[in-house]
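This is the structure I want to talk about, given as structure tokens.
Removed: one protein chain of the complex. Kept in place: all other protein chains.
Moving on to chain A:
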Amino acid sequence: MVAGWFTGHGDDFRLLGTRCSACAAVFFPREDAHCRNPGCSGGELLEVPLSRRGRVWSYTDSRYRPPSPYVSDPELPWESYALIAVELEYERIVVLGQAVPGVNATDLAVGTEVEVVPGVLCEDAETIWTTWHWRPAEVTR
């Protein structure tokens, strides 16, 4: 669904962005057509893995079922999930993502270190849709 936004498994899981060969600007979601730096005449856009870790810029949750195109089973009661905006330590880019299941807004604080892990967005009979999740780093340390 979002081809080329992430890659790998387990500890090798990474978000993928692109970096301009002329001005070194990094983009996520990836830019493959044009560098968006207005001061750049445009370089080659090369795929780069992004930092695994960053710090919580802010967070919230979704107490009501989001409308389509979000996919959820209307037969099941709605279970809220946390959303975390994370500032990646090296690129200083803020990337929004869902928290791993079981982590709630009450478990989070601005500034907490988190890392990117693979996750399941939803599944149907034919397909498991994968995505990225943010997990507080201390959970594994």
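As a working rule, a contact is a pair of C-beta atoms (placed from the backbone, for glycine too) under 8 Å apart; a residue touches a chain by one contact, two chains touch by 3 or more; residues count from 1.
One rule holds in what follows: contacts and distances are computed from a predicted model.
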item	value
Hidden subunit of the complex - UniProt protein name among "Lipid-transfer protein", "Sugar ABC transporter permease", "FAD/NAD(P)-binding protein" or "LLM class flavin-dependent oxidoreductase"	"Lipid-transfer protein"
Absent-chain contact - pick from A:A25, A:L45, A:V100 or A:V114	A:A25
Chain A, residues in touch with the chain not shown (by the definition above)	1-2, 25-29, 36-38, 57-64, 66-72, 81-83, 85, 91-98, 105, 109-111, 121, 131
